[in-house]
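All protein chains of the complex are present and in place, except for one that has been dropped.
Showing chain A:
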Amino acid sequence: MLRASLRQVSAALRDGHVTPTELCQRCLSLIKSTKFLNAYITVAEESALKQAEESEERYRRGQPLGVLDGIPIAVKDNFNTAGIETTCASNMLKGYISPYNATVVQKLLDQGAVLLGKTNLDEFAMGSGSTDGVFGPVRNPWSYSRQYKEKSVPKSHSEDEESNWVITGGSSGGSAAAVSSFTCFAALGSDTGGSTRNPAAHCGVVGLKPTYGLISRHGLIPLVNSMDVPGILTRCVDDAAVVLGSLAGHDPKDSTTIQDNFKPFELPNLTDVSKLSIGIPKEYHAPGLSSEILALWSKAADLFKNAGAKVVEVSLPHTRYSIVCYHVLCTAEVASNMARFDGLEYGHRSDMNKSTESMYAATRREGFNDVVRGRILSGNYFLLKQNYENYFVKAQKVRRLIANDFVKVFGSGVDILLTPTTLSDAAPYTEFIKEDNRTRSAQDDILTQAANMAGLPAINVPTALSERGLPVGLQFIGRSFQEKQLLTVAKWFEKQVKFPMIQLEEVKRHDHGVFQHQKSASFS
């Protein structure tokens, strides 16, 4: 039951094969038995069971609120949730309980979804590994899959699991791991430079970054306001469309959302792709792209070609400047957005009370990790009067060039762009942390970043397993607000590639004492 898709389980609820409470309980117990994944920061057991009960009552009366009623979901811990801690995986907000729900959270609750808990991330979503949060790294469920274990030959049995487990990618790694390990049916992430698509690719789930402005950011604790978008993580493309339909549309509390109402849609089963034009941007053949991903990418292109679609090579010449441009724009906004954390109104406050200034300084030193502080420092440097023109203004101009590249390509008749999502499959944690956060983010965002610069919708679709038995995903990028077309194509592709399901018959014991020894019972 837990392996089912959202739409399948919704049907099961409607038909009475399972009750919301049973479903919720099973998810909660799986969360417990997979605690070593560290996917959740907070599990809201009590409120989840209460919500499930209320949902059950609605089903009993024959008046469920819709497809989402009774569906267990998880939310990245940078969305505000009234009554449940919102930490951003930072000391700064440890213990912070927001008085309000983010618009997206409210919408999910209003439609009967059951909120299981808040998922782990890099501190303030700054990272690409889900390794840099104050609650520790998230482990990729595929580290414990039969597929991975069979392919990756352990050096010596005693060290293998502790040294071989791979990262989820990030920064929405907790959400991706939660969906991938079947502890929930859908999860919210956020996507500023690839933070939803990257972990989706590494965890073998669908990760949708909608068009900027389609979904409200109200209540999402910002990283880069002009690029942040709430992301959707699900088991399949159809589920992503369902969740999108329940979240999209104008929000009076977010002035950057579209004015028009959004009409939810169901995805057609595409049978004919001959009218499609798929663009293959040559710049995405980036340095460091693994040969197996390159091969998969071209196989996917062939798949479209063989089915009759037009597949053309296109050029996005400015995409190569995306990362350096992002570095300036992101750090500048971070410097600004983080200014509010001064220890006065909420969050951590240092005991240092010699003066207001020394309290500010100590609070921020104690509250933020090195990554956050580093970005604040560079951001403030770029915003200094003498640097503003040379850095910030220039970066904005480059951003416009990057966005214009897409406009040109889509203007030339291309419908959808097909690219890899990541350069390689997930790295083992021990490998990953050899490089610092900044280097990692620069490498890992390279293929996903530009869509945020241009505000375009993009989706990761799990495609195949790598030689090491780890998921690899490909990315589709669509035209602004053309989610339906994007998802329709993604769904067709999903059907063709038949991505294998993760095989987690049991969850191995961990003998190194860090995590509780627990046995999973309910992966059936």
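The working rule: a contact is a pair of C-beta atoms (placed from the backbone, for glycine too) under 8 Å apart; a residue touches a chain by one contact, two chains touch by 3 or more; residues count from 1.
Quick note on the criterion: contacts and distances are computed from a predicted model.
Peer 1: If you had to name the missing chain as UniProt does, which of "Translation initiation factor eIF2B subunit epsilon", "Glutamyl-tRNA(Gln) amidotransferase subunit B, mitochondrial", "Small ribosomal subunit protein uS9m" or "LYR motif containing 4" would it be?
Peer 2: "Glutamyl-tRNA(Gln) amidotransferase subunit B, mitochondrial"
Peer 1: Decide which residue listed in A:Q63, A:S255 or A:S291 touches the omitted chain of the complex.
Peer 2: A:S255
Peer 1: Of the listed residues A:F135, A:Y360 or A:F493, which contacts the missing chain in the full complex?
Peer 2: Residue touching the chain left out of view: A:Y360.
Peer 1: Quick one: say which of A:G117, A:P222 or A:G249 touches the chain that got left out.
Peer 2: Answer from the full complex: A:P222 touches the omitted chain.
Peer 1: Kindly state which of the options A:S5, A:S298, A:S350 or A:N380 is in contact with the chain not pictured.
Peer 2: A:N380
Peer 1: Pick out which of A:L344, A:L377, A:V407 or A:M501 touches the chain that's been left out of the picture.
Peer 2: Per the contact definition at the top, the residue touching the missing chain is A:L344.
Peer 1: Quickly run down the residues of chain A that touch the omitted chain.
Peer 2: Residue positions of chain A that touch the missing chain: 79-80, 86, 88, 93, 98-100, 102, 217-222, 224-226, 252-256, 332-333, 335-336, 338-342, 344-346, 356-357, 360, 380, 383-385, 388, 392.
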